[in-house]
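One protein chain omitted, others in place.
Chain nomenclature is as follows: A, B and C, assigned in order of appearance, with residue numbering initiated at 1 for each chain independently.
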Amino acid sequence: MRRFNYIDLVLWLFRIGIIGVVLWGMTGKFILGIGNDYTISDWLDFFVSGLSQGSLYALIALGYTMVYGVLFMINFAHGEFFMAGAMTSTVLVALPLENAGYVERFPWLSLLAIFLSAVLTSVLVAVLTERIAYRPLRNAPRLVPLITAIGASFFWQYYFRGLFGSSLLPFPEFPMFDGKIAFWGLDFQKADIAVILTSLVVMFGLQQFVQRTKTGRAIRAVAENKDAATLMGIDVNRTITITFIVGASMAGVAGVLYSIVFRQLNFVMGFIPGIKAFTAAVLGGIGSIPGAALGGLFLGIIEAIGPPLFLEGLGVAGSHQLKDVIAFTMLVLVLIFRPQGIIGERLAEKKA
Amino acid sequence: MSDNILEAHQVVKRFGGLLATDHLDYELPRGMIASIIGPNGAGKTTFFNCLTGFYQIDEGTLDFNGSSLIGLESYEITQLGISRTFQNIRLFNNMTVLENIMVGQEPHLKSSWIGALLGLPSVRREEEATEARARELLDFVGLRGLGDQLAKNLPYGDQRRLEIARALGAKPKLLLLDEPTAGMNPRETAQTTTFIKRLRDELGITILMIEHDMKVVMGISEKVTVLDYGRKIAEGLPQEIQSNPVVIEAYLGKGATAALMAQEKQA
Amino acid sequence: MNEELRGTIKTGLIAGVVTLSLGMIGILVAFNKRFIVTDAVTLADLLLFGMAVIAGYLGASSLKEHSMGRRLLHGGLAGMLAAVPTFLLILLTLVWEGIRDSFINVEPALVSLLTLDNENVVVGGILLIVVFGVLGLVGVGYAQLPVRFRRPISMSLAWTIGSGVMSDILIGILRPRMSNDTLRSLFGSTGLQPVPFVVLFVLLTAVFFWWQQGGQTRYQTLRQNFTPRQQKSSRRVSISLLVIFLLILPSLLGVYLSEIFNEIGRFVLMGLGLNIAIGLAGLLDLGYVTNFAVGAYIMALLTSSSQFGPENPWSFWLAVPICVVAAMFTGFILALPVLKMRGDYLAIATLGFGEIIRVLARSDALKPVIGGAQGILQIPAAQIGGFMAQVMGYILNPINNLLSRFELGILATNSNGDIVFGNPPQLYYLFILASLLMLFISRRLNNSRTGRRWMAIREDEDVAAAMGINTTNAKVLAFTLSAASGGLAGAIFAAKLGSIFPSSFELLISINVLALIIVGGLGSIPGVIVGAFALVGIPQLLSEFAEFRLLLYGIALIGMMLVRPEGLWPSEVHRREIHSHGEDETAVPVSVKP
Partner (left out) sequence: MKRISWFTLLMLLLALALVACGGSGDTEPETDSADTAADSSDTADSGDEAAAEELTCDDAIGCVEVAPGDPIRIASALVITGPNESLGLDSQYGVEIAIEQRGEIAGHSVELQAEDEGCNAEGGQTAGQKIASDPSIVGVIGTSCSGAGVPMSQIVCAEGIAMISPSNTAPVLTDPGSRQSCYFRTAHNDKVQGRAMAEYVFNELGLTKAAAVHDGDPYTEGLASVFRDAFIELGGEIVAFEAEAADATNVEPLLTSIAAAGPELIYYPVFIPLGSLITKTAREIDGLEGVALAAADGVQSPDFVDASGDAAEGMYVSGPDLGFGNDIYATFLETYQANYGTEPTAPFHAHAYDATNMLLSAIESVAQVGADGTMLIGRQALLDAISSTSGMEGITGTISCDENGDCADPKIAVSQVQDGAFSAVWSYEP
């Protein structure tokens, strides 16, 4: 019903422009055959590796989204929780176990120990961060905790650099994740499949936890309205700490999965996945758990499949370098169509 | 041009399946003080939001001073001459009282940012005039001397007044007041009632208000409209409404008729 | 166990864990080479033993009861406990031979530092606990001092230690003004010499004590008793002194500190710009580096004499307006798609723009135009030549001749009579000019109708619209004007560096600018300057701490926000909220939903 103004015009041009570029790129790829010649199996490889990367984004994004849900703050340090778990479990558990030969003899037990230590470290780091850098600022202006979060991010990065050094750490090879597995005549990396499955299980578990348990309900209540939750007898501080613990556990799990797939770690490994996961959380609709999962997968897949699908056909040089450009353009495109994210709650127009 | 400043015809606003206003017809003659009453959720504030461009209506027509309001942004509607206040006070909390009123005068300000950068004399004059008028309005609503306070630090009653002063800054032809006396004590309510009357009598502003306090409604309204479930169930002079059993039942529930009668006798 | 004892144990152990961390992440060993008092006290000593004193101080001052014996007991206990985790680490090194394979900084040097160079590490460790206990008692003693002594002592201690830490900067400033021998008697190769250290400490303590015991009141009374005319002239004198001071500053500070001032200036410019978007209009922009990059690249493309520049390179002064306009245009275009987004959706979309620019700058796709990874070289420095320079030379040269007697100077002409903004002291004037210009513009906008509109939008966008404000236009304007300053900063940056590479346009820049305006005080113009000094200047001065700089930066960010959440120099309106009703009404959907 509203009139059409210049902004709408520009937005439509933007949408049409992007869709035009995408179509043109795909035309170039499939009809004119510019660039490499991919088989179906190649396309599937793009897709599955994107899915696996996206699962990791999704796991980290869950922590972002949960914290955002209860505190309305962007927890910039979340990527560092992920890094802390992965680094510590690798240096103190995985590598010693490998040297002692346990990884080969008891791979599953070793893996369990690694997961436990990673989750424990991530949780410890998260709880400390919350206690020191966020809790005293509960009533401060909204951007202030954002700054302490950035500070915490720097701090933890260089703290762990100090503890474990800045060299690139190898992660042991686990026999069960090595090699490929065939489905329907197509090959998949075992590690990719493991990551996707684990993520699905963990996300499903989280969903059940938030929906079914008393603590989960408390988290939702605090997210809805802190004052009301206090009146209902919910200990808000405790609930927030639990939220951090749950979010950090996801990050810890993601840290180990990351190590399994990429088998190398260093102290800055948390930053980029952190930013990506944050993007994923917003893409899906920040505050929403399935949104975070969906956003993560979307981001992972578009990063993997975007360059060959959209850019190669245009004859763009170094197309894989531009995957972030595609990812963020898609983000803006999605947010133009749906300003509240893919499955974010729709604001009933404007609230009066 | 008709004598009605506002004409709404068959206005429909849906939220999902819910009809927030249900084929509503409304006419408001120029210079009148009119009230809309109705139980919670009757669609009163929704109607205000439709009038001020916060919501776009789904069906029907809305005319102000003979021109349609449909499709206009809320700032354009304000520029046409409709100002409003809010049920839950919405001041610019971290701005001073004076700044709040100065923002209210936006529709009449012309200076651009380039002029401000260059420090043009016309811009300075306009700023001075704006500030002077803001002080006048402060005096008018009885907040003299509070200009440099932060809006959020004012007491509740003063915040309501400030909201009205801010709305007056736009020199509206029609002023929409959303529960102007909510949360006030009887003395403040009485003051506000007189004040609203003054607005019409001295400034010639047509006033449409949503109000729960029957004393206020009955005291100054020249026309009362009753909404229920988004529909108009009655309209007329206060006395007519007061004695309308449909209204009393819808509004106050059964058995309330007697109480109201008793109240009236007292008055 | 009673409440107080538990508190003391907790304090002591927390201090202990901090001490342990300092050791394990390598700070202690690294700082052990850095003297505060030459050949006597290193920074590591200060940190290590300082923890014990602090533990003792906290342990004692948290007691409600005032009996001296109990205080000493608790302080001493807290001090000793502060050494316990470290002691455990020492024991651990005995049983775990390969500890260094995991914890890279647990090295022999650390152990010998922690055991006070004892051959037998267990004895050394116990000795450490004892020393820590004694230092805990010192902390108690300090806590017992009356406040009127304690405060001057703390302040002067902080200043003296600061002088020791910053000794090389001080040497840099003093070198042209002192003979080498004088300098050497004051400073060692690192740190202050013992005698000057003590003298400085005593002197400062006396000054602070005097100031607190009456100097301050006397000064204030003096000022209060000024007649209006005196006040006016005193104000005039202050301002002219400030101006003179700003003009001679670079020659006073020398090249390196001027360079730091220029870096601060660059961030002040960006901060002022971003402050329009975030501080005034409440638009959380995390991609401010975009505008900066556009300004820098346009400057490079217009003035470079390399293959990427035009055939006849432009002059800096002609290119600057183009850079600013280009940045504003970018701001305008990028504002359009994000207008409808609120809060954190806006933040991530703008962050995305910053990342897009970063990637594009280094991409092969755009390499033919903007140089890709190899950047753009041969960008000339800004300069004033010809008639203009001659005229300025007539004014500047006599002043410089006069000032040079005092080892001072201002903007200078070179041997050809041109004014080249090539080295830091010269560039300083360019930055000052640009910063003053932007300050002026910010102030004008801030106090105008436009500024009011932005603030209204920041407070409550819907109500602002209901007041007749075209919020769309106002927001677009905020983005556009906010970009101008970034473009200006970028343009000067390119001319200053002489070459630009994509690595100068990282996300970190956006984050830094955001942090400095919030640390300074959101929406406050002086806050931007203070914030830039705190977050850009100080880390530069801390380059001593080398690889631990960012660790300290992180701690500083957290610390400053905890102590002063409203910022170091908040705007008149303290603690402004960014989002009107923050958490309830205009916030984006927030519930943790299925």
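Observations on the structure shown:
One rule holds in what follows: a residue touches a chain if its C-beta (ideal position, glycine included) is under 8 Å from a C-beta of that chain, and two chains touch if they have at least 3 such contacts.
Values in this document were obtained by computation on a predicted structure and should not be read as measured data.
One chain is not depicted; across the entire complex it touches A, C. The omitted chain makes contact with just one of the residues C:Arg342, C:Arg362, C:Arg449 or C:Lys475: C:Arg362.
Among the residues C:Val95, C:Val147 or C:Ala546, only C:Ala546 touches the chain that is left out of the figure.
Listed residues A:Tyr68, A:Phe115 or A:Tyr258: the one in touch with the omitted chain is A:Tyr258. Touch with the chain that is not drawn comes from one residue among C:Gly164, C:Pro337 or C:Pro425, which is C:Pro425. Considering the complete assembly, subunit C touches the hidden chain via residues 100-101, 104-107, 168, 172-180, 182, 184, 189, 234-235, 238-239, 241-242, 245, 248, 250-256, 258-260, 263, 359, 362-364, 372-375, 377-378, 397, 400-401, 404, 406-409, 412-414, 423-426, 493, 496-504, 506, 540, 543, 546-547, 549-550.
The omitted chain makes contact with subunit A at the following residues, 36-39, 41-42, 45-46, 49-50, 52-53, 56, 161, 165-170, 173, 180, 187, 189, 258, 262-264, 266, 268, 271-273, 300, 303-305, 307-308, 312, 317-321, 323-324.
Methods note: only the chains that are shown with their structure count from here on.
A comparison of C-alpha centroids places C closest to the centre of the full protein.
The geometric centre of subunit A is 48 Å away from that of subunit B, both derived from CA atoms. Chain contacts: subunit B has residues 52, 54, 73, 86 touching two or more partner chains.
Shown for subunit C are the residues that touch two or more other chains, namely 462, 472, 576-577. Here subunit C touches subunit B in the complex through residues 441, 444-445, 448-450, 452-453, 455-456, 459-460, 462-472, 477, 481, 573, 576-577, 580, going by the rule given at the top. Residue ranges of subunit B in contact with subunit C, taken from their complex: 52-54, 73-75, 78-79, 83-84, 86, 90, 92-95, 99, 102-104, 106-107, 109, 111-113, 116-117, 119, 123, 126-127, 130, 150, 166, 169-170. Those residues of subunit A that touch subunit C in the complex are listed here as 5, 7, 10-11, 14, 65-66, 68-70, 72, 74, 91-92, 95-96, 132-133, 136-137, 140-148, 150-159, 161-165, 207, 210-211, 219-220, 223-224, 275, 278-279, 282, 285-290, 316-319, 321-322, 324-325, 327-329, 331-332, 335-336, 339-341, 344-347, 350-352.
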